[in-house]
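Coming up: chain A.
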Amino acid sequence: MRRIAYYKGCLAGLSARELDVSTRALAPKLGLELVELESVTCCGAGDIQMADPDYALHLNARILAEAEHAGSGTILTVCNVCTLNLRQAAWQLGNDEQLRSRVNENLERSGARPYSGGVEVTHLLWLIARGEGLERLKEIAVRKLDGLRVAPFYGCQLLRPSKLMGFEDPDRPTSLETVIEACGGEPVDYPAKTRCCGFPILLAREQTSLAELARPLEQALEAGAEAMVTSCPLCHLSLDAWQKSLERTLGRKLGLPIFHLSQLLALAAGLEPARLEFSRHAVSLGPVLARLESPLEGGR
Partner candidate 1 sequence: MQVRLHVQRSDPVTGETRLQLFELELPREATLLDCLEQIKDEVDGTLAFRRSCREGICGSCAVRIDGRTALACRTPVAELVAEGHAPTIAPIGNLPVVRDLVVEMEPMWQKMRAVEPFLRPGPDCGLDGRETPIPSARLDAVRKESLCINCGACVSECDAMTVSPEFLGPHALVKAWRLVGDPRDDAVAPRLKGLSGEHGIWECTRCYLCNERCPKGVDPRDAIAKLGAEAIAARIDRDRGARHAKWFVTSARTTGWLRESELVVRTLGLAFSFAKIPLALRLFRRGKAPLPLPRHRARDLAPARELRHIVAGQDRRGALGIVQGERALERIDFICSPEQPVGEDEP
Partner candidate 2 sequence: MYGPEDVESSHDVLVIGAGCAGMRAAIEAHDAGADVALVSKLHPTRSHSGAARGGINAALGNAGEDSPERHAADTVKGSDYLGDQDAIELFCAEAPGDIYQLERWGALFDRDDEGRLAQRAFGGAGAPRTVHAADVSGHVLLQVLYEQLLAREIRVYEEYFAWRLVVGATGCDGVLAWDLARGGVRALAAKAVILATGGSGRVYCGSTNAHACTGDGMAMALRAGLPLEDLEFVQFHPTTLVPSGLLVTEAVRGEGGLLLNAKGERFMRRYAPEAMELASRDVVARAEQTEIDEGRDVNGSLLLDMRHFGREKMIERFHGTRDLALTYAGIDPLEQPIPVRPGAHYHMGGVATDVDGRSEIENVFAAGEVACVSLHGANRLGGNSLMETIVFGRRAGRAAAEQALKRSGSAGLAPSARVDGERELARLLERHQGERPSRIRDELGASMHENFGVFREEGGMRRQLELLENLRERYRHVLVDDRGEIFNSDLVQALELGYQLDLAVCMVSAGLERRESRGAHSRPKDFPARDDENFLKHSLVRWSNDWLDLSWKPVTITKWQPQRRTY
(Lines give C-alpha, C1' and ligand atoms only; values in the text may rest on other atoms or scores of the structure.)
Protein backbone atom coordinates (compact mmCIF):
# COMPACT_ATOMS: atom_id res chain seq x y z
CA MET A 1 0.00 0.00 0.00
CA ARG A 2 1.27 3.43 -0.90
CA ARG A 3 0.42 6.15 1.60
CA ILE A 4 -0.57 9.30 -0.18
CA ALA A 5 -1.98 12.59 1.05
CA TYR A 6 -5.48 13.03 -0.29
CA TYR A 7 -6.90 16.49 -0.87
CA LYS A 8 -10.50 16.13 -1.87
CA GLY A 9 -11.32 19.82 -2.36
CA CYS A 10 -14.64 21.52 -1.75
CA LEU A 11 -17.00 19.94 -4.17
CA ALA A 12 -16.19 16.34 -3.33
CA GLY A 13 -17.24 17.19 0.21
CA LEU A 14 -20.41 18.90 -0.94
CA SER A 15 -22.57 18.43 -3.97
CA ALA A 16 -20.15 15.97 -5.53
CA ARG A 17 -19.91 13.76 -2.46
CA GLU A 18 -20.24 10.73 -4.71
CA LEU A 19 -16.79 11.55 -6.06
CA ASP A 20 -15.23 11.37 -2.62
CA VAL A 21 -17.13 8.19 -1.79
CA SER A 22 -16.08 6.48 -5.00
CA THR A 23 -12.48 7.58 -4.66
CA ARG A 24 -12.26 6.13 -1.18
CA ALA A 25 -13.89 2.93 -2.30
CA LEU A 26 -11.50 2.66 -5.21
CA ALA A 27 -8.26 3.53 -3.44
CA PRO A 28 -7.47 0.15 -1.86
CA LYS A 29 -7.92 -1.53 -5.20
CA LEU A 30 -5.27 0.78 -6.62
CA GLY A 31 -3.00 0.03 -3.69
CA LEU A 32 -3.40 3.48 -2.23
CA GLU A 33 -3.83 4.37 1.38
CA LEU A 34 -5.42 7.79 1.39
CA VAL A 35 -4.30 10.05 4.17
CA GLU A 36 -7.01 12.65 4.30
CA LEU A 37 -5.87 16.18 4.91
CA GLU A 38 -8.34 17.67 7.31
CA SER A 39 -6.79 20.85 8.64
CA VAL A 40 -7.00 22.39 5.23
CA THR A 41 -9.34 24.65 3.31
CA CYS A 42 -10.54 25.41 -0.16
CA CYS A 43 -7.75 25.87 -2.74
CA GLY A 44 -9.33 29.12 -3.86
CA ALA A 45 -10.98 27.61 -6.92
CA GLY A 46 -9.53 30.35 -9.10
CA ASP A 47 -11.95 32.71 -7.35
CA ILE A 48 -9.90 33.61 -4.30
CA GLN A 49 -7.03 33.83 -6.80
CA MET A 50 -8.94 36.83 -8.16
CA ALA A 51 -10.66 38.21 -5.06
CA ASP A 52 -7.58 38.02 -2.85
CA PRO A 53 -4.65 36.35 -4.59
CA ASP A 54 -2.22 36.71 -1.72
CA TYR A 55 -4.66 34.92 0.58
CA ALA A 56 -5.12 32.20 -2.03
CA LEU A 57 -1.39 31.57 -2.10
CA HIS A 58 -1.32 31.21 1.67
CA LEU A 59 -4.24 28.78 1.69
CA ASN A 60 -2.48 26.61 -0.85
CA ALA A 61 0.78 26.83 1.05
CA ARG A 62 -1.05 25.53 4.08
CA ILE A 63 -2.44 22.58 2.14
CA LEU A 64 1.04 21.74 0.87
CA ALA A 65 2.44 22.05 4.38
CA GLU A 66 -0.19 19.69 5.73
CA ALA A 67 0.69 17.13 3.08
CA GLU A 68 4.31 17.44 4.02
CA HIS A 69 3.41 16.99 7.67
CA ALA A 70 1.40 13.90 6.82
CA GLY A 71 4.64 12.43 5.55
CA SER A 72 3.59 12.28 1.95
CA GLY A 73 5.75 13.77 -0.77
CA THR A 74 2.76 13.76 -3.07
CA ILE A 75 -0.72 15.21 -2.84
CA LEU A 76 -3.43 13.36 -4.69
CA THR A 77 -6.29 15.45 -6.07
CA VAL A 78 -9.46 14.50 -7.89
CA CYS A 79 -10.22 17.94 -9.31
CA ASN A 80 -8.71 19.87 -12.23
CA VAL A 81 -9.01 23.21 -10.50
CA CYS A 82 -7.42 22.05 -7.24
CA THR A 83 -4.62 20.50 -9.24
CA LEU A 84 -3.82 23.72 -11.05
CA ASN A 85 -4.00 25.92 -7.98
CA LEU A 86 -1.87 23.61 -5.88
CA ARG A 87 0.68 23.04 -8.60
CA GLN A 88 0.97 26.76 -9.23
CA ALA A 89 1.51 27.49 -5.56
CA ALA A 90 3.93 24.58 -5.22
CA TRP A 91 5.99 25.89 -8.10
CA GLN A 92 6.02 29.45 -6.84
CA LEU A 93 6.92 28.48 -3.29
CA GLY A 94 9.44 25.92 -4.45
CA ASN A 95 11.28 28.29 -6.77
CA ASP A 96 11.30 31.55 -4.90
CA GLU A 97 12.86 31.37 -1.48
CA GLN A 98 12.01 34.94 -0.65
CA LEU A 99 8.37 34.31 -1.32
CA ARG A 100 8.36 31.05 0.60
CA SER A 101 9.92 32.56 3.69
CA ARG A 102 7.42 35.40 3.74
CA VAL A 103 4.51 32.98 3.36
CA ASN A 104 5.94 30.68 6.02
CA GLU A 105 6.31 33.51 8.48
CA ASN A 106 2.64 34.29 7.99
CA LEU A 107 1.65 30.64 8.27
CA GLU A 108 3.43 30.31 11.58
CA ARG A 109 1.97 33.52 12.89
CA SER A 110 -1.47 32.19 12.09
CA GLY A 111 -0.79 28.98 13.95
CA ALA A 112 -0.38 26.85 10.83
CA ARG A 113 2.60 24.74 9.85
CA PRO A 114 5.26 26.11 7.50
CA TYR A 115 6.02 24.51 4.15
CA SER A 116 9.55 23.56 3.27
CA GLY A 117 9.00 22.84 -0.42
CA GLY A 118 9.17 19.83 -2.65
CA VAL A 119 5.67 18.39 -2.43
CA GLU A 120 4.47 17.03 -5.76
CA VAL A 121 0.86 17.61 -6.72
CA THR A 122 -0.79 15.01 -8.89
CA HIS A 123 -4.22 14.07 -10.10
CA LEU A 124 -5.75 10.61 -9.87
CA LEU A 125 -5.80 10.47 -13.67
CA TRP A 126 -2.06 11.01 -13.87
CA LEU A 127 -1.44 8.23 -11.36
CA ILE A 128 -3.23 5.61 -13.37
CA ALA A 129 -2.72 6.64 -16.97
CA ARG A 130 0.90 5.59 -17.25
CA GLY A 131 3.50 3.13 -16.00
CA GLU A 132 2.83 1.05 -12.91
CA GLY A 133 -0.45 2.81 -12.25
CA LEU A 134 -1.74 1.77 -15.63
CA GLU A 135 -0.55 -1.79 -15.14
CA ARG A 136 -2.35 -1.90 -11.83
CA LEU A 137 -5.50 -0.53 -13.41
CA LYS A 138 -5.41 -3.20 -16.07
CA GLU A 139 -5.15 -5.82 -13.35
CA ILE A 140 -8.07 -4.57 -11.32
CA ALA A 141 -10.40 -3.76 -14.18
CA VAL A 142 -12.27 -7.04 -13.89
CA ARG A 143 -15.66 -5.82 -14.98
CA LYS A 144 -15.06 -4.85 -18.54
CA LEU A 145 -17.16 -1.95 -19.68
CA ASP A 146 -18.17 -4.04 -22.63
CA GLY A 147 -17.29 -1.57 -25.30
CA LEU A 148 -19.30 1.18 -23.71
CA ARG A 149 -18.82 4.25 -25.87
CA VAL A 150 -17.43 6.78 -23.44
CA ALA A 151 -16.55 10.39 -24.35
CA PRO A 152 -13.51 11.62 -22.42
CA PHE A 153 -13.84 15.19 -21.17
CA TYR A 154 -10.62 16.79 -20.02
CA GLY A 155 -11.78 20.34 -19.57
CA CYS A 156 -9.18 23.04 -19.15
CA GLN A 157 -7.19 23.17 -16.01
CA LEU A 158 -5.71 19.70 -15.99
CA LEU A 159 -4.14 20.46 -19.37
CA ARG A 160 -3.45 24.18 -19.25
CA PRO A 161 -1.32 26.07 -18.65
CA SER A 162 0.83 23.17 -19.81
CA LYS A 163 3.98 24.74 -18.44
CA LEU A 164 2.53 24.11 -14.97
CA MET A 165 0.72 20.87 -15.74
CA GLY A 166 3.00 19.27 -18.29
CA PHE A 167 1.72 15.72 -17.96
CA GLU A 168 0.77 15.40 -21.61
CA ASP A 169 0.27 17.28 -24.84
CA PRO A 170 -2.44 19.77 -23.94
CA ASP A 171 -3.90 19.62 -27.42
CA ARG A 172 -3.72 15.90 -28.03
CA PRO A 173 -4.10 14.33 -24.62
CA THR A 174 -4.48 10.58 -24.42
CA SER A 175 -4.67 9.75 -20.72
CA LEU A 176 -8.45 9.53 -20.43
CA GLU A 177 -8.63 7.46 -23.59
CA THR A 178 -5.99 5.12 -22.21
CA VAL A 179 -7.97 4.71 -19.04
CA ILE A 180 -11.27 4.18 -20.84
CA GLU A 181 -9.66 1.48 -22.95
CA ALA A 182 -8.04 -0.16 -19.93
CA CYS A 183 -11.53 -0.39 -18.45
CA GLY A 184 -12.82 -2.06 -21.56
CA GLY A 185 -14.68 0.94 -22.87
CA GLU A 186 -14.42 2.52 -26.27
CA PRO A 187 -13.24 6.14 -26.26
CA VAL A 188 -15.24 8.49 -28.44
CA ASP A 189 -13.33 11.31 -30.06
CA TYR A 190 -14.73 14.84 -30.50
CA PRO A 191 -13.07 18.24 -30.79
CA ALA A 192 -14.40 19.96 -27.66
CA LYS A 193 -12.96 17.41 -25.23
CA THR A 194 -10.14 19.80 -24.32
CA ARG A 195 -12.32 22.91 -24.31
CA CYS A 196 -14.11 24.79 -21.59
CA CYS A 197 -17.33 23.59 -19.93
CA GLY A 198 -18.08 27.15 -18.86
CA PHE A 199 -18.27 26.30 -15.17
CA PRO A 200 -16.37 29.22 -13.61
CA ILE A 201 -18.91 31.75 -14.93
CA LEU A 202 -21.99 29.58 -14.76
CA LEU A 203 -23.60 31.86 -12.23
CA ALA A 204 -22.01 35.11 -13.33
CA ARG A 205 -22.60 34.77 -17.08
CA GLU A 206 -25.04 31.93 -17.54
CA GLN A 207 -25.64 32.45 -21.24
CA THR A 208 -21.98 32.41 -22.20
CA SER A 209 -21.35 29.51 -19.90
CA LEU A 210 -24.17 27.36 -21.27
CA ALA A 211 -23.09 28.13 -24.82
CA GLU A 212 -19.71 26.66 -23.96
CA LEU A 213 -21.29 23.72 -22.19
CA ALA A 214 -23.33 22.86 -25.25
CA ARG A 215 -20.33 22.10 -27.39
CA PRO A 216 -18.86 19.04 -25.63
CA LEU A 217 -22.27 17.56 -24.91
CA GLU A 218 -23.61 17.97 -28.43
CA GLN A 219 -20.40 16.85 -30.08
CA ALA A 220 -20.05 13.79 -27.87
CA LEU A 221 -23.61 12.71 -28.63
CA GLU A 222 -23.04 13.39 -32.29
CA ALA A 223 -20.00 11.13 -32.16
CA GLY A 224 -22.11 8.36 -30.67
CA ALA A 225 -21.17 8.56 -27.00
CA GLU A 226 -23.32 6.65 -24.52
CA ALA A 227 -21.70 8.32 -21.54
CA MET A 228 -19.02 10.85 -20.71
CA VAL A 229 -16.27 10.75 -18.12
CA THR A 230 -14.59 13.77 -16.60
CA SER A 231 -11.63 14.25 -14.31
CA CYS A 232 -13.14 17.32 -12.65
CA PRO A 233 -16.11 17.69 -10.29
CA LEU A 234 -16.64 21.29 -11.42
CA CYS A 235 -16.95 20.21 -15.03
CA HIS A 236 -19.19 17.44 -13.74
CA LEU A 237 -21.48 19.92 -12.08
CA SER A 238 -21.89 21.79 -15.36
CA LEU A 239 -22.16 18.72 -17.54
CA ASP A 240 -24.52 16.82 -15.27
CA ALA A 241 -26.47 19.15 -13.01
CA TRP A 242 -26.92 21.88 -15.59
CA GLN A 243 -27.64 19.61 -18.51
CA LYS A 244 -31.40 20.01 -18.04
CA SER A 245 -31.12 23.82 -18.09
CA LEU A 246 -29.06 23.55 -21.22
CA GLU A 247 -31.65 21.26 -22.79
CA ARG A 248 -34.23 23.97 -22.28
CA THR A 249 -31.98 26.61 -23.84
CA LEU A 250 -31.21 24.40 -26.79
CA GLY A 251 -34.73 23.12 -27.09
CA ARG A 252 -33.56 19.54 -27.47
CA LYS A 253 -33.05 16.51 -25.30
CA LEU A 254 -29.47 15.53 -24.52
CA GLY A 255 -29.57 13.00 -21.70
CA LEU A 256 -25.89 12.14 -21.69
CA PRO A 257 -24.87 10.48 -18.41
CA ILE A 258 -21.65 11.78 -16.88
CA PHE A 259 -19.22 9.65 -14.85
CA HIS A 260 -16.70 10.99 -12.41
CA LEU A 261 -13.37 9.40 -13.24
CA SER A 262 -13.33 7.57 -9.88
CA GLN A 263 -16.77 6.13 -10.54
CA LEU A 264 -15.78 4.76 -13.90
CA LEU A 265 -12.65 3.17 -12.45
CA ALA A 266 -14.45 1.78 -9.45
CA LEU A 267 -17.14 0.31 -11.62
CA ALA A 268 -14.55 -1.36 -13.81
CA ALA A 269 -12.80 -2.61 -10.71
CA GLY A 270 -15.95 -4.50 -9.91
CA LEU A 271 -17.30 -2.38 -7.09
CA GLU A 272 -21.03 -2.44 -6.50
CA PRO A 273 -22.72 0.47 -8.32
CA ALA A 274 -24.72 1.15 -5.18
CA ARG A 275 -21.54 2.11 -3.36
CA LEU A 276 -20.78 4.76 -5.97
CA GLU A 277 -23.90 6.85 -5.33
CA PHE A 278 -24.97 7.19 -8.94
CA SER A 279 -28.37 8.14 -7.63
CA ARG A 280 -27.00 11.55 -6.86
CA HIS A 281 -26.51 12.40 -10.51
CA ALA A 282 -28.98 14.65 -12.28
CA VAL A 283 -28.78 12.69 -15.51
CA SER A 284 -29.59 9.08 -14.80
CA LEU A 285 -26.96 6.45 -15.41
CA GLY A 286 -29.64 3.81 -15.20
CA PRO A 287 -29.58 2.58 -18.79
CA VAL A 288 -25.80 2.42 -18.86
CA LEU A 289 -25.58 0.52 -15.58
CA ALA A 290 -28.34 -1.81 -16.61
CA ARG A 291 -26.44 -2.71 -19.71
CA LEU A 292 -23.23 -3.32 -17.80
CA GLU A 293 -24.95 -5.49 -15.25
CA SER A 294 -26.28 -7.81 -17.88
CA PRO A 295 -23.47 -7.86 -20.36
CA LEU A 296 -24.81 -10.87 -22.22
CA GLU A 297 -28.08 -9.25 -23.08
CA GLY A 298 -26.34 -5.92 -23.52
CA GLY A 299 -26.12 -6.88 -27.16
CA ARG A 300 -23.86 -4.51 -28.97
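Keep in mind that, in the parts below, contacts are C-beta pairs under 8 Å (C-beta built on N, C-alpha and C of every residue); 3 or more make two chains touch, one makes a residue touch a chain; residues count from 1.
Inclusion criterion for the candidates: all candidates are chains of the complex that A comes from, given by their letters.
Note that the structure is a prediction, hence the values are computed from the model and not measured.
Engineer: State which numbered option touches chain A in this complex: 1 or 2.
Structural biologist: The single touching candidate among 1 or 2 is 1.
Engineer: For the complex, which residues does chain A have touching candidate 1?
Structural biologist: That would be residues 2, 10-11, 13-15, 17, 31-32, 38-42, 44-59, 62, 74, 87-88, 91-96, 99, 106-107, 109-112, 120, 122, 126-127, 130-133, 136, 156-157, 160-168, 170-171, 191, 195-196, 198-201, 203-205, 207-209, 211-212, 215, 241-242, 244-245, 277, 279-282 of chain A.
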